[in-house]
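Missing here: one protein chain of the complex. Every other protein chain is in place.
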Amino acid sequence: MVISEQLELSTKGDADIHDITGEVGRLVQGSGVRDGVVTIFTPSATSALTTIEYERGALADLRRLFNEIVDPAREYQHNLRWHDGNGHSHVRAALLGPSLSVPFVGGQLTLGTWQQIVFVDFDNRPRQRRLVVQIVGE
Amino acid sequence: MVISEQLELSTKGDADIHDITGEVGRLVQGSGVRDGVVTIFTPSATSALTTIEYERGALADLRRLFNEIVDPAREYQHNLRWHDGNGHSHVRAALLGPSLSVPFVGGQLTLGTWQQIVFVDFDNRPRQRRLVVQIVGE
Partner (left out) sequence: MVISEQLELSTKGDADIHDITGEVGRLVQGSGVRDGVVTIFTPSATSALTTIEYERGALADLRRLFNEIVDPAREYQHNLRWHDGNGHSHVRAALLGPSLSVPFVGGQLTLGTWQQIVFVDFDNRPRQRRLVVQIVGE
């Protein structure tokens, strides 16, 4: 059984991190699928998905890592060619990855107590995003 | 067909890396599902999954990377707020990711000869962990 859903959100860009756990959980529960895996996918080359404890300390620490290893103030070949200034966004998104797979059992996501599903928009400007939420199970 | 299994392990923390290939393979074989994908998921914000050649040289090299780009000796906003000293663990886990999907064919994982499934516990203390092993296929 496969249920295809979508999730829309407005982001501010610049490593804007959104907690989408509630929305994903509601889509799984509403699907009527009891057991399976939900794949959350961003159809974009400048944003990514992962899990983290959604508290502002950990979020700031994650942003610092990306600022250090993929510094937006440096020169990027992407920017030299396309002049859109988001070369660092592409590198960060490729590193973190566009896809997250979360098992669910009895209609409940199997997340830890302090673990949230987050969408990270690395682009350098506000965006309207539409994520794919694919529910596969029985 | 969906089979939900679990896998328990005791870890020492501090980037303790466990080879769980054998256990995952046995769960897949025991499930009776012939072809599909197994999703291994850690319900935790301070641990992660990937694959690596499980030999102590490569493991030491991976630990060095994390020590360099997410140095535990630095200050973390998470620690300033919560005083649990594992701010670096949260950042590392978010970067590496909580989920791994491995196809299997004829009941066998499609891993390479020198490739093992590993669970990495980034927390700063020993933990008792319970991983979700979700088998989807036919």
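Some observations on this one:
For clarity, chains are labelled A and B in written order, and residue numbers in each chain start from 1.
Keep this in mind: a residue touches a chain if its C-beta (ideal position, glycine included) is under 8 Å from a C-beta of that chain, and two chains touch if they have at least 3 such contacts.
Every value quoted in this text rests on a predicted model; they were computed, and no experiment measured them.
Across A:Y54, A:Y76, A:F104 or A:F122, the residue that sits in touch with the chain not pictured is A:Y76. Among B:Q29, B:T50 or B:N124, the one in contact with the hidden chain is B:T50. Mapped onto chain B, the interface with the missing chain covers residues 35-37, 50-53, 55-58, 60-62, 65, 68-69, 95-97, 100-103, 105, 110-112, 114-116, 118, 136-138.
Where chain A meets the missing chain, the touching residues are 1-2, 4, 37, 39, 41-45, 69-70, 76-82, 87-88, 90-91, 93-95, 97-99, 101, 132, 134, 136.
As a convention for this text, only the chains that are shown with their structure count from here on.
Centroids built from CA atoms put chain B at 19 Å from chain A.
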